[in-house]
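All protein chains but one are shown in place.
Should a chain be cited, it is by its letter among A, B and C, assigned in written order, with residues numbered from 1 in that chain.
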Amino acid sequence: MTDFFNGIAPIRYEGPDSASEFAFRHYNPDEMLLGKPMKDHLRFAAAYWHSFAWPGGDPFGGQTLERPWFGETMDHAKLKADVAFEMFQILGVPYFCFHDADVRPEGASFAENTARLREITDYFQQKMEETGVKLLWGTANLFSHRRYMAGAATNPDPEVFAFAAATIKTCLDATQQLGGENYVLWGGREGYETLLNTDLARERAQAGRMLQMVVDYKHKTGFKGAILIEPKPQEPTKHQYDYDVATVYGFLKDFGLEGEVKVNIEQGHAILAGHSFEHELALAASLGIFGSIDMNRNDYQSGWDTDQFPNNVPEMALAYYEVLKAGGFTTGGTNFDAKIRRQSLDPEDLILAHVGGMDACAAGLKAAAAMLTDGRLEEQRAARYAGWDKPEGKALLSSDLASIARMVEEKKLDPRPRSGRQERLENLVSRFV
Amino acid sequence: MTDFFNGIAPIRYEGPDSASEFAFRHYNPDEMLLGKPMKDHLRFAAAYWHSFAWPGGDPFGGQTLERPWFGETMDHAKLKADVAFEMFQILGVPYFCFHDADVRPEGASFAENTARLREITDYFQQKMEETGVKLLWGTANLFSHRRYMAGAATNPDPEVFAFAAATIKTCLDATQQLGGENYVLWGGREGYETLLNTDLARERAQAGRMLQMVVDYKHKTGFKGAILIEPKPQEPTKHQYDYDVATVYGFLKDFGLEGEVKVNIEQGHAILAGHSFEHELALAASLGIFGSIDMNRNDYQSGWDTDQFPNNVPEMALAYYEVLKAGGFTTGGTNFDAKIRRQSLDPEDLILAHVGGMDACAAGLKAAAAMLTDGRLEEQRAARYAGWDKPEGKALLSSDLASIARMVEEKKLDPRPRSGRQERLENLVSRFV
Amino acid sequence: MTDFFNGIAPIRYEGPDSASEFAFRHYNPDEMLLGKPMKDHLRFAAAYWHSFAWPGGDPFGGQTLERPWFGETMDHAKLKADVAFEMFQILGVPYFCFHDADVRPEGASFAENTARLREITDYFQQKMEETGVKLLWGTANLFSHRRYMAGAATNPDPEVFAFAAATIKTCLDATQQLGGENYVLWGGREGYETLLNTDLARERAQAGRMLQMVVDYKHKTGFKGAILIEPKPQEPTKHQYDYDVATVYGFLKDFGLEGEVKVNIEQGHAILAGHSFEHELALAASLGIFGSIDMNRNDYQSGWDTDQFPNNVPEMALAYYEVLKAGGFTTGGTNFDAKIRRQSLDPEDLILAHVGGMDACAAGLKAAAAMLTDGRLEEQRAARYAGWDKPEGKALLSSDLASIARMVEEKKLDPRPRSGRQERLENLVSRFV
Partner (left out) sequence: MTDFFNGIAPIRYEGPDSASEFAFRHYNPDEMLLGKPMKDHLRFAAAYWHSFAWPGGDPFGGQTLERPWFGETMDHAKLKADVAFEMFQILGVPYFCFHDADVRPEGASFAENTARLREITDYFQQKMEETGVKLLWGTANLFSHRRYMAGAATNPDPEVFAFAAATIKTCLDATQQLGGENYVLWGGREGYETLLNTDLARERAQAGRMLQMVVDYKHKTGFKGAILIEPKPQEPTKHQYDYDVATVYGFLKDFGLEGEVKVNIEQGHAILAGHSFEHELALAASLGIFGSIDMNRNDYQSGWDTDQFPNNVPEMALAYYEVLKAGGFTTGGTNFDAKIRRQSLDPEDLILAHVGGMDACAAGLKAAAAMLTDGRLEEQRAARYAGWDKPEGKALLSSDLASIARMVEEKKLDPRPRSGRQERLENLVSRFV
């Protein structure tokens, strides 16, 4: 045991009235909801990078966080892993997620990176066996190193594509070794800074080909996890090719991969793309590509990715409502791609940020489950479209413009609008949050 | 002749040094550029609605414009048409565009709407023959009337779908009768205000079916024009299904219509979706769905559609550069979906707004053609990707992750980033604008 | 009694578990909080305009709402008043607010406008006496009519300034007659569309002079209410002179009116200016100019004023926390500058929108009061600044740069940052919402 968390005991559920900061007031892992324990609905994962690899910098300031594991040796990497798994156990999160760059120091070559990743993968494997913590997903950081400044799969230089492809291979291997349930592709640099130097068609084709290779490798190695793309519109780039769910869907259709790849949707990225989080969830579900979520909170008024811990229960209830309507998570889960604020210096802050976030998710999930059980929301939605379930409605869809025009004229159709009842539905939702 | 424009003579090209407000300084219709007269590159169209149907209202104020043709009779409609064609001739625009609701008063029934549309279509036909002005596209206004408040194709009420379908049929007929070169679908209400009362999957399917009907009717009637969708992210709705080019592409692929339907891209709508205009143009071209443009200007700092007349030549040069790279317009053109400001009360303002806009487009086009002729921009773009044209680059794309990883390790690949040269390319562009 | 609301009975408090849509679950008018009944904390006011004067239009669509009082006669105006007061009584709101243009048809002249305003003022007076409903504030609509298209006080035409000044006088008179507790100035057109035709310095001076006249008239007539400015950054204009609280403060200081005029802060306007609502409230309180609030909800992702009924309790708790810290309302209150969605056609929607909004405010207020009573938030805030209350901290503020530099060097000061504890404080807030 390191003493980083200074004796903080595992967090337990104590109910809404608990006076303790270090207790769950809503997250009760084994409480049954809709026939399943809460923990199996939420499938919480802690993100390695923000909690253990981020030094607290922002565009106008450097490191604020001081951690004993900051350093460039494998010993630092192992100390980091020790503390991380201690946090996972204190929180009782069943999963974690990582990028290669979070868990091992950058090496001088691809071979050294690979060796270091293998070493830490073995170390993780042992810790996972000891603790029972599982891997929700692994991924490769193909955006921080300067070699990727102009893209990874979409780089104008084929050597960078090759380096990226090779790195993905090692990360897929590590993910498979650790029993990861998904593998994520985050295209932070798969976009452009200026269209003036960019061949958008070519870059998009490169990205499609890389994705195909990933899918092929998955099948070849028998990796059972899902392949996920995480949409983001911009930042760090001017434009990313995986802008939002709809854009990713068009991309998958274009390359015939819509049956192979799903999306990992982040609240903050949805916001930056101009959508509500629940929109992106509902859209992905309707297109059959819903995979997993990154549950953070973006400041609606900041035009960049603020990645804050979530705390607005009414908003989360709407998100989990879409997750539940989509049938819940299969391989996916609730990953906290959230980072403590750079002023939150104390080890306790790291624990309490997760406690608050997990509790907010749990409260949101409970509200969502209650809304679904209640049924009035779905009832009213169905009633609004009832005309389409009648024979005339169905017939209309197989008719044609000329016949419809004749019918409208003959029947002197003059449709009367009906109230959309938005405020009533919002009031109904308010009952549950 | 009405005397609305009070004797303003047809606008002529007088060159950059002309002292006259009522002259073109850049738009010289017959000047040859890249082997084609400027007018055939630009294919200008005036928009009926903003210039003749809009009363000057905004969300906090009512009518400011006073026009003799404002009224609800067919006589008003014909006076409006007389003035419109006078403006087309003063400006020398070869095309115009219209919605049904712009050109005829709203009737008490579908039948009356149809009759009125036919009457004004005949009137247009005669004026078009007299003046030589052609129709770039027609469209149906399926958003202003309260029956469409919850959508047209995507309405929860099948009767509204029917009314919309019937109306599209009449507008397609009118467009065909007038030799329109395109038919546009603008989905102002094809979206939602709140996800709480919306079945997104169902509505999207309805929209897909309507689009199929339009395509079928086009083939059945032998209409030769292109079918265009005009993407817009929001406003008037919280979310529109045709958010941006990438979203429309995914939608078309889903319904197998990507070979049948193209996009009409508006500068202001691109901006509201978080994209640059040139991005949307380049993307559409790369996906094979580029059709036409609405050239207006949106205030970058206003979160709504300001639809101003364009005046920033450097920005327009980048847009026309993408149009030229895409091979130029075929059925499409440059429609001004721009409205004079609500304080621009005088008839002269209407003329001068177009003169300025046309001149700005012409200056942008000339700069774009010069850049293309110069060739350095494309040369540098090609050079940046040259590695992909070499055998090793090509081989890479047909390789697989495992082989690539071996190769990277064996060759000790360590790709070195190269300058993206953004400022140099921007300087190069500055030479031409 | 009109039968517009079709027998909806007055809304009563039935507690959180009430199954009825037509009951308050949180708003319990006489429940005591911090020594005062809830109703006296909240001081709810219904806004006449959005609920009774707005036809449901938006920039792409016309009227959706059909109301028997829509029309241009005084009989229509009185029917509207009858229904309005019925709604006030059904809801049990103690106050209402109005613009002159909401309550009387536009006349052909200033004299006719004045006569009509007097007639309806008398009618209101009688209804107020009958029902006990009071006037929170009156105001003049100096933005909808075309004469104001280029501003009211800031118009380039002195005659418009005069017309506006005269109109304000009549509205102040009406407000005084009705015992209004405030008079509001909303500068919807006090700004510009383009700087190219605007003399910003001159317009700002005109606005300052108009405000002085209003203050002078208030003192001359003995009007006891507060004069309030309602900040807004833009929409309908490109820029408004009363952009936000800080801007209004600078303006008041410039004209020496900071002791005479306060602000009416709207959530949606705060958002559009890039601020959180609670920021604007806290800032106004700290500057001594906090007056009243417009409690609506703006869609954070729409760049225009959506004016929705509020429903997010965690956000409202933060707002009322600032109101309570500022000492609560004196002349001000909670006005709903919120409109039902244009698809909410039914009379019930109007009632239920208010019920939901009032309940959300009440829940927010209760949470805010609980947080204040709990005291931990203020305790931790005070602790963070404790160094400034020590003698060394106080001395520092009366020192000078050179002395401080010597001291820093001599004492080898090397200040160590302390955690800002944001997540812990957010968790603390979550306990109460």
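Here is the rule we use: contacts are C-beta pairs under 8 Å (C-beta built on N, C-alpha and C of every residue); 3 or more make two chains touch, one makes a residue touch a chain.
A quick note: this is a predicted structure, and the numbers were derived from the prediction, not measured.
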| item | value |
| --- | --- |
| Residue touching the undisplayed chain, where the options are B:120, B:295, B:313 or B:377 | B:313 |
| Chain not shown: contacting residue from C:3, C:66, C:122 or C:157 | C:157 |
| Contact residue for the chain not shown (choose from B:112, B:346, B:389 or B:410) | B:346 |
| Omitted-chain contact residue, chosen from C:276, C:292 or C:306 | C:276 |
| Chain C residues that touch the omitted chain in the full complex | 109-111, 114, 146-147, 149-150, 155-163, 165-166, 168-170, 172, 193-202, 204, 206, 209, 213-214, 216-217, 220, 233-234, 239, 243-244, 246-247, 249-251, 253-254, 273-276, 278-279, 282-283, 286-287, 318, 377, 380-381, 384-385, 387-388, 390, 392-393, 396-397, 399-402, 404-405, 407-409, 412-418, 420-422, 425-426, 429 |
| Interface with the undisplayed chain - residues on chain A | 56-64, 143-146, 148-150, 188-189, 193-194, 234-236, 238, 299, 301-305, 341-343 |
| Touch residues of chain B, complete complex, unshown partner | 21, 25, 64, 271, 274-276, 300-301, 309, 311-315, 340-341, 343-346, 348-349, 352-353, 355-356, 359-360, 417-424, 426-427, 429-431, 433 |
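Here is the rule we use: only the chains that are shown with their structure count from here on.
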| item | value |
| --- | --- |
| Chain C against chain B, contact positions shared by both copies (same if over half, else different) | same |
| Chain A on chain B, rotation in degrees - Cα superposition, rounded to nearest 5 | 180 |
| Gap in Å, rounded to a whole number, between the CA centres of chain C and chain B | 40 |
| Overlap residues in chain B, where contacts from two or more other chains coincide | 146, 149-150, 193-194, 234 |
